[in-house]
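Showing just some of the chains, left in place.
Residue numbering begins at 1 within each chain, and the chains themselves are lettered A, B and C in the order written.
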Amino acid sequence: MSIWEYANPKKFMQASAWALPWMIGLTVLCLGVGLVWGFFFTPDDYKQGSTVKIIYLHVPAAMMAINAWGMMLVTSLIWIVRRHHVSALAAKAAAPVGLTFTLIALVTGALWGQPMWGTWWAWDPRLTSFLILALFYFGYLALWAAIEDPDTAADLTSILCLVGSVFALLSRYAVNFWNQGLHQGASLSLDKKENVSDVFWVPLVICMVGFVMLFVTLVLMRTRTEIRARRLAALLARERVA
Amino acid sequence: MTALLIRDLRLAMRAGGGFGLGLAFFLLVAVLVPLGVGPEAATLGRIAPGILWVGALLACLLSLDRIFALDYEDGSLELLAAAPIPLEGVVAVKALAHWLVTGLPLTLVAPGLALLLNLPAQGYGWLVLSLALGTPALSVIGAFGAALVVGVKRGGLLLSLLVLPLYVPTLIFGAEVVKRGAAGLEVGAPLALLAAITMGAVALLPFAAAAAVRVNLR
Amino acid sequence: MPAPLFAPAYFGYGWGMEMVVQDLAVARGGVTVLEGVGFALASGRALIVRGPNGVGKTTLLRTLAGLQPVAAGRISLPPDSLTYAAHADGLKAVLTVRENLTFWAEIHGTGAVEGALRAMNMAQLADRRAADLSAGQKRRLGLARLLVTGRTVWLMDEPTVSLDVASVGMFVAMVRAHLAQGGVAVIATHIDLGLEEAEVLDLTPFKARPSLARDGFDEAFA
């Protein structure tokens, strides 16, 4: 029983129908615990004050925004190689979610930047490359919207996703080359650093897990919707000929 | 008339209608310029008004060729010309539709992009105001240009060429308003001139455009 | 089919109106193609324009429709009374059949959409996007457009292109009904429509002698 069986829409619908409630539960749990803990049961940072708590939204969102594109890249590849419709639709479903996370990271970042750097926005490399990522999301969604035939759209968006990923990476380095900025380095990267104490660290990790769950849940839901929509279109077209 | 407006808006919303793309382009210009110019906030802040206006102008420009060309290709334009409604009205309505789909959204998102370009705080209000006053002129002038090149296949580039010079006054006064506003100077004069240009364009150009369409049809 | 059903509320119809063309010369690309063309159509009459490829049928119809300047001669017909149906049908691919027709009906201030749909038997395709129609179905939609304009003078350039036999029959029936209400039709075609009552005008004899060019510009410089 290979994983590919779930690429069959019927199978996928059954499996996801079974999995969804659990996912939703886990998401609510993690986010609830993580955010409440983070917001209310952590001390204010001595220099940042309470603004530091934005971190619980900002970092996980930013992280997931990037990972979402990675997931789209994988599913696009699967569609190109194995022509599993579910895979293509999953990519389509993930895009808006990824874009939303991107926007959340941008907004929270900006809100954080105001107290921290005294400006809403700075052309820091990380920020810039992130903004470019947002542009890629926009283009990807626009292409999906512009093309009628679903399979054609799936193919073209997949190609765009592949090429786009390469250029997104290029831009990342180009931007680094172009300006070295003031944004936090990997100060909270998973090997925990001394400058952030566990009181911030633990709830942050929980929030990160929560955001991962949230992403998976949303993508599952949206994929199911896409599948239903696609099926509806098929049935409608069929009765049109009748 | 309303039927035409509704149809044009509906066409813009449907797949490939290109609603919201103008916005995206605006955003892109606001991102590309810093990438080219460099990140120094001071420099950016100084050039922000100009860049924002140029960006809005280009975003407008790129969607102009849809105003008439599509209707020309599928013959709708001939039929509209033969229909019992004045061609001037048709032109005006199409310009209005274009503004609703392009100029208005641009005006609304402009502050967000001003943020990217570190526009000084007191400039925001003037930015929105100047765009709200100026973009209708852009749409009408653009409609006129589109009417001139409606016969040319894929005349997008030629169109921009014809239209950009006509945009110059709007651009200058528009940018001036924002620049002074941002610097805290008084902006009455350029604002008045901007309004005057828009009024004039909206009042007169539809007739010129209609004439151009007639010429292109026969 | 019962005429009133899809008659555009008799909008603009009136017996006895006429279309008169006298000694008309038409030019394309600065070259006079036809000259001395003349005919008169009483309301209720149809004219079938014939002639080999390139003789000037399209040019003539476009001139009659006012889409081209008249090189010489006179065209007289009531104002705002004609509509022209060429290969480009003025249809939006992304709009449905009904949306397309409704738009033209509203523009012309008539409300004969349903009737027109039935007349060209597009009823069951009404909610299909024009993009999803076959060539012939598109053509039928283009012809249905004539009905919702409520105009009396129909100029049609090869209207039966890519129509099957049944549809051609439908088209002829539609024209007959139009004539029956005092309408006028000018049809350029290569095939035999079986519209016996119509007058036939063969353009071959009117072919312009290339020697003389008629339109002002050339004259001035000849």
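Just so it is clear, a residue touches a chain if its C-beta (ideal position, glycine included) is under 8 Å from a C-beta of that chain, and two chains touch if they have at least 3 such contacts.
Keep in mind that this is a model prediction, so the values were computed, not measured.
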item	value
Chain copy counts across the complete structure file, not just the copies drawn	A x1, B x2, C x2
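Methods note: only the chains that are shown with their structure count from here on.
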item	value
Pair joined by the larger number of C-beta contacts - A-B, B-C	B-C
Per Cα centroids, the chain farthest from subunit B	C
By mean Cα position, the chain sitting nearest the middle	B
Cα-centroid distance, subunit A relative to subunit C, in whole angstrom	57
Centroid spacing, where centroids are CA-atom means, of subunit A and subunit B in whole angstrom	34
Inter-chain centre distance, subunit B versus subunit C - centres from mean C-alpha coordinates, in Å	38
Residues of subunit C touching at least two other chains	none
Residues of subunit A engaged with two or more neighbouring chains	148
For the subunit C and subunit B complex, residues of the former touching the latter	65-69, 80, 82-84, 86, 88-92, 94-95, 99, 102-104, 106-109, 145, 149
Interface residues, subunit B side, partner subunit A - complex	15-16, 20-21, 24, 27-28, 31, 34-35, 38-39, 41, 44, 115-116, 118
Subunit B residues within the subunit C interface of the complex	3-4, 7, 10-11, 14-17, 71, 73-76, 78-80, 82-85, 217-218
